[in-house]
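I have a structure I would like to understand better, so I am pasting it below and will then ask my questions one at a time.
Missing here: one protein chain of the complex. Every other protein chain is in place.
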Amino acid sequence: MADWTADEMMTVAAARQLRDGAACFVGIGLPSTAANLARATHAPNLVLVYESGCLGAKPDRLPLSIGDGVLADTADAVVSVPEVFNYWLQPGRIDVGFLGAAQLDRYGNINTTVVGGDYDAPKVRLPGAGGAPEIAASCGEVVVIVRQNLRTFTERVDFITSVGYGTGPGDRERLGLRGGGPRVVITDLGVLEPDPITCELTLTRLHPGVTRAQARAATGWDLVLAEGLTTGEPPAARELAVLRALEATKSDGRRQ
Amino acid sequence: MADWTADEMMTVAAARQLRDGAACFVGIGLPSTAANLARATHAPNLVLVYESGCLGAKPDRLPLSIGDGVLADTADAVVSVPEVFNYWLQPGRIDVGFLGAAQLDRYGNINTTVVGGDYDAPKVRLPGAGGAPEIAASCGEVVVIVRQNLRTFTERVDFITSVGYGTGPGDRERLGLRGGGPRVVITDLGVLEPDPITCELTLTRLHPGVTRAQARAATGWDLVLAEGLTTGEPPAARELAVLRALEATKSDGRRQ
Amino acid sequence: MPRFSQETGRLVATLVSLADGVADLVRDGAVVALEGFTHLIPFAAGHEIIRQGRQDLTLVRMTPDVIYDQLIGAGCARRLVFSWGGNPGVGSLHRFRDAVQHAWPRPLELEEHSHAGMANRYVAGASGLPFAVLRGYTGTDLPARTDNVRPITCPFTGEILTAVSALRPDVTVVHAQRADRAGNVQMWGITGVQKEAVLAAHRSLVTVEEIVDELHPVPGQVVLPGWAVSAVAEVPGGAHPSYAHGYSVRDNDFYRAWDAVSRNRDTFRAWLDQHVHRAGAAA
Partner (left out) sequence: MPRFSQETGRLVATLVSLADGVADLVRDGAVVALEGFTHLIPFAAGHEIIRQGRQDLTLVRMTPDVIYDQLIGAGCARRLVFSWGGNPGVGSLHRFRDAVQHAWPRPLELEEHSHAGMANRYVAGASGLPFAVLRGYTGTDLPARTDNVRPITCPFTGEILTAVSALRPDVTVVHAQRADRAGNVQMWGITGVQKEAVLAAHRSLVTVEEIVDELHPVPGQVVLPGWAVSAVAEVPGGAHPSYAHGYSVRDNDFYRAWDAVSRNRDTFRAWLDQHVHRAGAAA
């Protein structure tokens, strides 16, 4: 029995994707946790950009919302919301965009809008797009963090909120999307990456203790396992310690 | 012999056009002098907007340039140049726009670009448009300040830099210009206003000591004299005193 | 609605009570934007709208969160124009979901956009333009659900981009730290899209932590001149459980607690009755 949870493994694996010095567009939740873990470990100079207009925020604790005061207090610059999207995200100045998903298909298309029923009478109404469509379109690359199960990893998403590789090779170019699209999908079971030819998400790494069968069983399409599928490193003691210390700061939200 | 100059009369007449509390887009030179004279006399709450981004500037002396530090130091808000044009001028938030002219025609169209020869080889190359085309288009009304002579008051301007009434009635509406256009033209000889039917600039007031013949002789088209043509009030002692005190501050530009 | 002040002779925003400001500026059936990007959310004004029993509002907001959950649950809204509807860092908005999924307490029409699209719709409104251009929505299912997103071709390159129509709310309500007696408004910290939302609207109501004799410059400040604002009301703490940078901190515990309060219609109604209706116009 590992001394870490699947969510911790997922967050650590996501943090490891971030190279020091990169500019990273982060939303709240797992992306913000992973980005701040990276900044607190191997990437001290990661530039965190929050859609609230905080460029280069350096929070010493996990903000509960993208508008927490600590983000403005520690930012290199605080700009308006129109500016963060028009001058910073849209021209491709952000290297990495972090996205979550309620549904994800084999081409990395993301749904965070509605699930089930039809659009006007959905079974589940989700929060909607937020900054995701343009993050998915314009960041140099996209890292998706999402728990892997049959509800989430679906053959077809009920609504395309943010575009991955569309219907396959060449679609991003046809649509005129300038960013690179999803480079990696980090789940609680492992890591998926788009096949260089087909653009289909294939399993390239399993987290320690996870089997191929578990990964396939949690995927709503016939999951392709990459040749050279490996097993990733478990969380290092330091990574776990820092992550748990960060998580502990969440309950501490009022002390801004 | 009057104890004031024609330029002083012109500036005083222009200042009198500004009602207290109005928001006024001012350029440097006579417009800035007239606006600050108005603010120092009957219109203490005139809101001066400079294209350098200073909203509500309250200079205690005449700035030599629209970017003098005193404008930023005394402004209610300093905004970017794109913002002053896009958020403040373009939507029609400015009541009065003050413009000068190198050439002016009977419909109040203004040239500040080139005079003589043709565009590519002009006899005289002027500074160009600056903010004038959009000031003329979008301000609630335009006040033109210009010395009246045959060089300036021409049958046809060599280049339309800023539109007055175009070719006559209905043109502004056809062009989709939302501002009211030139309401009054203040010269060193008198005051011209557009005829309500023809939109042609007609002489409605003479400055003290100026004759109708002088005004017609200084106009490059057959100048119509309005019925009820009057003679304006000479500068009051206080107006002159304040104006001369303001002018004296010009030489004082370094003490910002 | 800035008035020409008799004493100063200047165009100034009217200083009003919150109740009078809402009564005068927020009418049944109006298009109303309450903005504030996590920071400076005008909760007190939203509660006053509920107390005054406004109906059939089209509510506009990039990030409808707890205050819109309350307005929707209270039955004030007919339509919602938004880009992200959730309880930041906590989860779903249960009143919002109940309205969309079960039409309780009444059906709620939705028009949804991306943040970039909404921000640019406000920019167009503030700029006196009928539309704005961006790289956005492309390839998503969003444009199929609204008439306010259309392709536009660059007249120079032939490239096809996205146009969004301007947003022009009947009234925008925001909260700021300070105003002076002429109604000049000063806000700082995360100022979001508030300037654009106010300038895009036909009229505006600004609640502030305090009205002061003179506004002293603050780093990161955004100043809205009094002649560009309709009315200002002094409402200390008017952003709670959101916050006013320099005056208060975000009450994250309230946001967390809201999840349980709002899950159930009865607990929600009880909360509304106690904390909004009975609270009176004191807030």
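Brief remarks on what is shown
Order as written gives the chain letters A, B and C; numbering starts at 1 within each chain.
The criterion applied here is as follows: contacts are C-beta pairs under 8 Å (C-beta built on N, C-alpha and C of every residue); 3 or more make two chains touch, one makes a residue touch a chain.
Since we're looking at a predicted model, the values are computed, not measured.
Across the entire complex, contacts from the unshown chain go to A, B, C. Looking at B:Q90, B:Q148, B:T187 or B:T204, the residue that reaches the missing chain in the full complex is B:Q90.
Within the whole complex, the absent chain has one touching residue among C:H39, C:R97, C:R135 or C:H175, and that is C:R135. Contact with the chain that does not appear here is found for just one residue of A:T11, A:S52 or A:N86, A:N86. Only one of C:I41, C:L142, C:A163 or C:A182 touches the chain withheld from this view, namely C:A163. By the touch definition given at the top, chain A reaches the unshown chain through residues 20-23, 44-45, 47, 55-56, 76-77, 86-87, 90-93, 138, 178. Remark: the residues of chain C touching the chain excluded from display are 128-135, 147-148, 150-152, 154-157, 159, 161, 163, 165, 217-221.
Take chain B: the residues that touch the chain left off the picture are 28-29, 51-54, 63-69, 71-72, 78, 80-82, 85-86, 89-90, 113, 119, 121-134, 137-138, 159-163, 166, 171, 175-178, 253-256.
The rule we apply is simple: only the chains that are shown with their structure count from here on.
Where touching is counted per the definition, chain B and chain C have no chain in common.
When you average the Cα atoms of each chain and compare centres, the chain farthest from chain C turns out to be B. In this assembly, the C-alpha centroid of chain B lies 40 Å from the C-alpha centroid of chain C.
Chain A and chain C have centres, each the mean of its CA atoms, that are 28 Å apart.
Contacts with at least two other chains are made by no residue of chain A.
Residue positions 195-196 of chain C are each in touch with at least two other chains.
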